[in-house]
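Here the complex is missing a single protein chain, while all its other protein chains stay put.
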Amino acid sequence: MDLLEYRATRTKTVGEALEQHGIDRRDFLKLCAAMATLLALPASAAEQLAVALAKARRPSVIWLSFQECTGCTESLTRSHSPSLESLIFDMISLDYHHTLQAASGEAAEAAREAAMKENAGKYLVAVDGSVPMGNPGYSTIAGVANIDVLRETAKDAAAILAVGTCAAYGGLPAAQPNPTGAVAISELIKDKPVVNIPGCPPIPTVITGVIAHYLAFGALPELDALGRPKAFYGETIHDRCYRRPFYDQGKFAETFDDEGARRGWCLFKLGCKGPVTYNACATMKWNGGVSFPIQSGHGCIGCSEPNFWDAGGFYEALSMPAHPLKVGAAAAAAGVAAGAAVTFFNRKKKGAAKAGHETTTLEDLER
Amino acid sequence: MSASLDKGVRVLKEMIDAPIASYFSSCVHCGICAEACLFYTETGDPKYTPIHKLEPMRRIYQQEYTLLGRLAKMVGLSKSVTDEELAEWQELVYNSCTLCGRCSAVCPVGNDIVYMVRKMREGMSAAGHAPEGIKGAVTRTINIGSPMGVKLPAVKAQMKHIEADTGIAIPLDQEGVEYMVTLSSMEIINFPEYLGAIAKVMRHVGRTWTLSSEAFEATNAGMQIGNSDLARVIVSRVVAGAEKLKVKTVISPECGHAYTALRWEGANLIGRPFTFKVQHIVETLEEFRAAGLLKLEGMETDRLSFHDPCQLARRGGVIQPQRNLMKMVAKDFVEMPDAGYMNWCCGGGGGASSIEEGEELRLEAFKRKKRQLDAVKPDRLVTACANCRIVLEEGLEHYKMNLPVVGLTETIAEHIPDPE
Partner (left out) sequence: MGELQFLTWVRGSGLNLALTIFVVGVLWRLIEIYGLGRKKDLSASRSTPGASGWATILRRSLPPPGMLPASPVSYIGGYVFHVGLAVVVFLFAPHIALLTSIAGVVWPALPSQVVDFVTVVTMAAMIAVLVDRLFKPVKRFLSTFGDWFTWTLTFLPLLTGWLAVHHLLLPYTLMLAVHILSVELLLVFLPFTKLFHAFTVFGSRWFNGAVNGHKGVPV
């Protein structure tokens, strides 16, 4: 694909791009129906979605990777309905992405700059990874500090998608003692809408679903107080978990290899954080809807929640101490010492009261 | 003339011990003690709630013996106890408490409230806030020898009468006998039949006994006013008398608090165990009955009920013996509701009956006894405490109830056959 052809592709509508790739209307409608379900829209919305999408101009997307592990991208590549291919080739114009782009070095940076210039005010910026604010040297791209790349790229963006827990909330780089001074994107970019798509990694269909929503409706989905799309993060894993009935009956796996574990009982006692984790894993599942952690026998670690990384042991139940308790002999000794000290003075006082006793005579009954 | 607030507080500091600390720390303000107290149930006035009667003592405990209480006092969160307050509490600690111990029997957390009232009275009397009536009784006991001012000649006169009536000699100051019998002044003045009954019983069972010219009076107003020093002076007379006559057992008369003073407080007051046994006359009679020594004849046919004196039953643990004895002589013996361990006080125990200004309240509280009696309507009421007897008679008269009250010992003695 030469540059001319590439430019031509970028300016196509979604409908034109689909046509070019030989996707027929039936498949397209199927895709729209899938997306409508994903976004918790009524079934009738699929048709509207199809009309809107066909006419939508494919937006330019610039993907920035900072302090991250590429897990989010790995997740994205496993997206289904829409698949990564249909996303990249048909629905968006992914103009810059370290891992996925062919270009490198100056050519790569040139592509980013070109996309920014041509689509000023209209392009989306997806970010994975947190930004080190302790020392800009901790993470740079082409010698430029992450924070500078972010500010420059975000300046003319329509919106920012903070993909993954690191971008959304700081993530593992921000875990105590946060050596790099990692911070979330929303703490740095205040003048643009930021959509948090947390998860370590996020569910791929959730990433693509947010983009699809933006494409179809030209606006970002409704967000909750933590900047997350309500459609995907509205309920806890626990509330939608297929093992929930066992929790209610008080049937728990006590170890990972006991009878309870084999029978698929609730993993609460093994540290499952499902009750405090707002995500769609239990309903959308992973790997094309095959399974999710609890289904495979491991408790939820709460990876899409802010500060999950410092929320105590993964294998400590929520009702258990987050860290080993440090109440011990010292507290007991302090209590005994306090009691003994008070008792010492009490006994002295009582002794003095006794010593001061003057034998009462009849006269002493009168004032 | 030296009673003062300071003295009262010092005495209370001396009195407060681990049980009291535990009790105050346990109280949850459930108010159940009020439901057990006849001064509350009959007046409906919450100030008569037993635990409330100890409020000044509670504050002294907290301020003196708890770290947080001391701090609270320092920063002014907890106010010191004042003289005015103690004066106000006098009615609560004396007039409206007969030391009957029902509160201690019902407290769900186990607080022995009456144990605390007894100690509270130590402080109250040292602070000069004891009622005049009880002060008078103590003064007469210390100075004359008995709360009613009875002296030995009066006892001797009664002895003579009884000897004439029964033909039995009343032994006085006989050394080495088995029993030393003590009396309450009420029995000397109002119910001399008690002494006659004792004489008959002792002759019937063939046991040796004596009165003591130094220790005929068993009541202890010092204990009622709550002053251990004075109570010790009084109880020491009995101890000295008993030890001088080398008796095995001292028999406490039909008087509840005299029994408590001798049986439970005496050794603690003098600071050493007794060298003799102490029994309430009911216990002595029960021993005779159990040994088959009481060979009685005839039965009372009218309906009889028994009023358990608090200090004998609930506070003294003597509950079944009086029933065993009643059944020997009563065909128609009926129990009042709550009889025995949970019996309601006559309303005049613990020195309350000697408080003149408390009479109206006492009569109000008597409504409880009246209800108990109305429930079974006995023809005669038997009891084993001369003080209960007097208070019951006053109450019955006030409420125009025609119900004779008699002592258990004389009731038993009436069925002792004349010797051949």
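Every chain is named by a letter (A and B) in the order it is written, and numbering of its residues begins at 1.
FYI, a residue touches a chain if its C-beta (ideal position, glycine included) is under 8 Å from a C-beta of that chain, and two chains touch if they have at least 3 such contacts.
Since we're looking at a predicted model, the values are computed, not measured.
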Per the touch definition above, residue among A:R112, A:R243 or A:K269 touching the missing chain: A:K269
Option from B:R10, B:R315, B:K369 or B:R389 whose C-beta touches the chain left out: B:R315
Residue among B:L152, B:A267 or B:L293 that touches the chain left out of view: B:A267
Absent-chain interface as seen on chain A, which is shown: 236, 238-239, 247-250, 252, 254, 268-269, 275-276, 302, 305-308, 310-312, 316-323, 325-327, 331-332, 334-336, 338-340, 342-343, 346-347, 350
Hidden partner interface residues of chain B, rising order: 16-23, 25-32, 34-36, 40-41, 44, 46-47, 49, 51-52, 65-68, 104-112, 115, 263-268, 271-274, 277-278, 314-317, 337-338, 341-342
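The rule is short, and it goes like this: only the chains that are shown with their structure count from here on.
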Chain B residues within the chain A interface of the complex: 1-4, 7, 10-11, 13-14, 16, 64-67, 125-126, 128, 130, 135, 138-139, 142-143, 225, 227, 229-230
Chain B-facing residues of chain A, complex: 338, 342, 346, 349-350, 353-354, 356-367
